[in-house]
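With one protein chain withheld, the remaining protein chains of the complex are depicted in position.
Let's look at chain A:
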Amino acid sequence: MKPIIQATQVQFNYGAQVVLSGVDLTIHPGEIIGLIGENGAGKTTLLNLLLGLRTVKQGQLTVFDQRPGSMISKQKIGSMLQGDLPIRGVTVKDMLELAAVQYPNALKPTDLLAELELTPLAKRRLNALSGGQLRRVTFALALIGNPDLLFLDEPTVGMDTNAQQAFWQRINALKAQGKTMIITSHYLPEIQAVADRICLLQKGQIAFQGTFQALQQQYQQVEITCQTALPAATFMDLPGVTAVTKTGLQLQISSEAGDATLGALVPFLAQLKQVAVKRESLADIFVHLTKGAVA
């Protein structure tokens, strides 16, 4: 399948400051990419390059086989960037109507408002909306052109819990329709739940690219808890174990090689009760990776 986005050794800098360096990225139709990284890692710059708002200094970058920012790519892309549009004197419906007229396969504004449960806000002025409501309108603006590719930069900031749930339901529906999405968010559980692939940017370079499961394989920190009468010292020398604590019958084992430790626990299973294994979440791994604990 032909990739939608192809980046080869992309570099971008502001003067002497290198923001992105040696970025290789291939994204195929229907994929959801979770773009994560610390503040200033280069996520927004990468999105700006993909949108054609900035120009690649070195390397090659194509979107829909075109240079970023071409008419064809603009027609197929919907973007929800960090800034909303609190324009004075403009209603939600006015804004969507202006956007809809620009795209060849646009959705009907009234239908989209109804689908996103925004109909009650249709006649409200944009500058009178709350932060979360504005974010939802920005999402509607990203969808109005019925795009094949969506860029969602911190999409749920300011949304209340209900709005967030509705947003992710919508994202799953779009995923089922085969839409391609690049999502950046600091709420990593959201990314973990929907992304097919994680792309971790660190200091302008891609530090990891793959599935969350592959990332977990690479980073095997686990916490094992159980109840046992065996002494703590029994487990100290098992492979990968970094710490063992025991309070009464409650035992807690920390390991940096989860699979090896679990394998070594098999002979003791008859004497272990209520065994629970907690693998690191994306957020935990992110913290370790960005602190440089794992290369």
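Please note the rule applied: contacts are C-beta pairs under 8 Å (C-beta built on N, C-alpha and C of every residue); 3 or more make two chains touch, one makes a residue touch a chain; residues count from 1.
Definition applied: contacts and distances are computed from a predicted model.
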{"item": "Choices \"Small ribosomal subunit protein bS6\", \"ABC transporter permease\", \"Sarcosine oxidase subunit delta\" or \"YeeE/YedE family protein\" - which one is the UniProt name of the chain not shown", "value": "\"ABC transporter permease\""}
{"item": "Candidates A:Val101, A:Ala173 or A:Leu249 - the one touching the absent chain", "value": "A:Val101"}
{"item": "Listed residues A:Thr55, A:Ser130, A:Gln177 or A:Gln217, member touching the removed chain", "value": "A:Thr55"}
{"item": "Of A:Gly83, A:Gly248 or A:Pro267, the one touching the omitted chain in the full complex", "value": "A:Gly83"}
{"item": "Where the missing chain touches chain A, by residue", "value": "48, 51-55, 71, 74-75, 77, 79, 81, 83-90, 94-95, 97-99, 101-104, 141"}
